[in-house]
Every structure is written in structure tokens, then in C-alpha cells.
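Yeah, one chain of the complex is gone here, protein chain that is, but the others are all in their spots.
And now, chain A:
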Amino acid sequence: MRSRWWLMAVSLAASGSQAQTNGWNMPVGVTDVSSDIYGLHMTIFWICVVIGLVVFGAMFYSLFRYRHSKGAKAAHFHEHTSVEVLWTAIPILILVGMAVPATATLKNMYDSSDAELDVMITGQQWRWRYEYLGEDVAFTSNMSTPRTQISGEETRGEHYLLEVDEPLVLPINRKVRFLMTSDDVIHSWWVPDLAVKQDTIPGFINENWVKINEPGIYRGQCAELCGIDHGFMPVVVRAVEEEEFDSWLAERKEAAEQEAMGVDREWAMDELVERGESVYQSICSSCHQAEGQGSPPAFPALANNEQLINDVDWHLDKVVNGVSGAAMPAFRSTLNPVEIAAVVTYTRNAWGNDTGDVVQPSAVAELIAQ
């Protein structure tokens, strides 16, 4: 046990994280707001402890002192106005004392002005999509814990269920504004160390903000029940130094431009299938399953799906525009044309769906443009 704590301490130090988690209590976190909240939490906790000691002390004293079995004779007093006024007034004063700092913290939390970076966070069953507004950089972030670890066929890793393929990268010491919404049901984006928990609601855009003081990797989860894989929708934030962030963002921007150019060229089938498989595993497999077998009735099988095999236009349309009234979302704005073309090509040629069809990114781009 000791050595495990020691190891954890070392690994935390090595990752440069100063998150002070003891595993029992709310983390102090790595923002000013999170430590304010921690302060409020501990203050109200100790107030409760003191009240509890007084009330339970009086109660257990009475229970012990005035036992019938020890021949206690009952008094018959009841009602005493000044006592009753007192035990109404004192709690009110304590509450006012508590409300003042809570109000100040809340006001601060609601002030998302003067942000240096805007990040759009979109909840989707069951992944997060991050978009750096005005930077043309966007990606989705999926849980990367393999299903074999969940089923127990493989040993569970250190960050079991709290690891993703692509973390949200944020700079430290800069105020970052989050704009939060959802494509399907209500999710809730939560990272305890940042003290940000906000519902992402379809049709609404919620605002929140964060200014991280320490570089490190901060992990959280979706906090609002959002369907089957609600438990498998982690949030990972990688906070880095400002310069490192700037170069990371520039790199991503360039990659995005490259990909955008790829729309116009002719892709070979192998290329598309390879790319499509990775898209499928990260985006589609949580519902349609790794082997395309689906889990009917909610999530139809793709392998040997007659309609899909016979009608490429129908297939493409469902991926681009979604299925209204069902769980299948529209991917027209969350996946780029290359990804859509790749994943459609892949599913049309995997698991015995040997159609031989190749869908080109340019065709997808045209469809989306219509």
C-alpha cells in the first residue's frame, strides 16, 4: 500500500502535475477557482462538524444521563420562546456568513470575459468533440481503454477508463473560454482538478472558463447519464506551457490544411480502408460494435446489411445526415470529407461486405456542399 502511494507521488511529480488529490476528498485542483471551491467545501464541512458535535453531544449526553433504567424521572417542561428564537437566529447568521464567500466565488465563476482562446466542446454519444474556434483545428476525443480491459481479459491499466486517444490540449496561464453544447442528449463535461462541470445541452450553448496554473494531465468523465456508454466517456485535458501550446496548435493547423487539400485528390482503396478502419474503431464501434455486428434493435448491424450493401447513396446519406428519431447522428460537420469517405469505403469492404465500392472524398465534399 505504502509503495503504491509512493509510486503515485513519483508519477505525479514526473508528469509535472501538482494536483493535490488524496483520493478521499475533493481535489484542490490547479486553478484559482478550484482552490476557492475547495476552500468553501472545507469551510462548510467544518461548520457542519461543529454543529454536529454540539447537537449530537447534547443528544448522547441526554440519552446517557436520563436513562429510564437508571431511574431518571422525566421533567415536564416544554416551549421556551427565547431558546426557540435563539436556535432560529443563530443558524441564519451562520448561513449568511457562508453565503457571502459563496456568492463572491460564484460571481467570479460566471465572468468569462476577456478570454484569450475559445474552445467549443460538443458532447456526442459517447465522445467529446473539441473545436478551437477561429483556428480551424477540431478533433474528437474517444476513450482509448480497450474493451478487453473492461471485460477483464487483459490487465487494467493505471488510467483505466480515464484515458483518451486525443486529449484536449490547453495552455496554462491563459484564460480559456469554453462554449458547450451537445449533438444528441445532455452530457456534462467535468474535470475535477479544473472545477469545471457544465452540462452540454442540445440547442443551448453554455459558457464556462478556465485558467490553469500548472501544466499536467487532468482527467474527468461525463457526469450526466447519456445512454449506454455514459460510463465510458472520459475527459482528458493536457495543460502545457504557452509556447508548447502555440507550436502544437500551429502543427495541428498545418495538418488540418493538408487534410483539406486531400479532398481533391484521388484516393486509393487501400488508403481509404486503412484510414476508415481507424475512424470506425474510434467513432462507430461503440454502437455498431467492432465487427459490425451492431446490437439490435437500437443499433443495427452493418455486416451483411442488405440495404447498406445494395445502396451506396443511401449508406452515404445516413452517415452524412444521420437518421432522424434514432441514435445515429449526422456526421456532416463532425467528420471531414476524407474521414467520411474512408469510413464508408471501409464499412462497404469489411466483414464480408465485399462490395468493392470506393467512395472518394471529393464526392462526399460535393454531397455536403449541396
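Operating definition for what follows: a contact is a pair of C-beta atoms (placed from the backbone, for glycine too) under 8 Å apart; a residue touches a chain by one contact, two chains touch by 3 or more; residues count from 1.
The rule we apply is simple: contacts and distances are computed from a predicted model.
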Report summary line: Complex minus one chain; that chain's UniProt name from "Pyridoxal 5'-phosphate synthase subunit PdxT", "Xanthine dehydrogenase YagR molybdenum-binding subunit", "NADH-quinone oxidoreductase subunit L" or "Cytochrome c oxidase subunit 1" is "Cytochrome c oxidase subunit 1"
Query raised in the report: Of A:S144, A:N206, A:N321 or A:T355, which residue touches the hidden chain?
Result: A:N206
**Report entry** Of A:I92, A:A268 or A:A369, the residue in touch with the unshown chain
**Finding:** A:I92
Report summary line: Residues on chain A facing the left-out chain by the touch rule are 21, 23-27, 33, 36-37, 40-41, 44-45, 48, 51-52, 55-56, 58-59, 62-63, 66-69, 72-80, 83-84, 87-88, 91-92, 95, 98-99, 102-103, 105-107, 109-110, 125, 149-152, 156, 158-162, 184-186, 188, 190, 192, 195-199, 201-204, 206-207, 219-232, 297-298, 325, 327
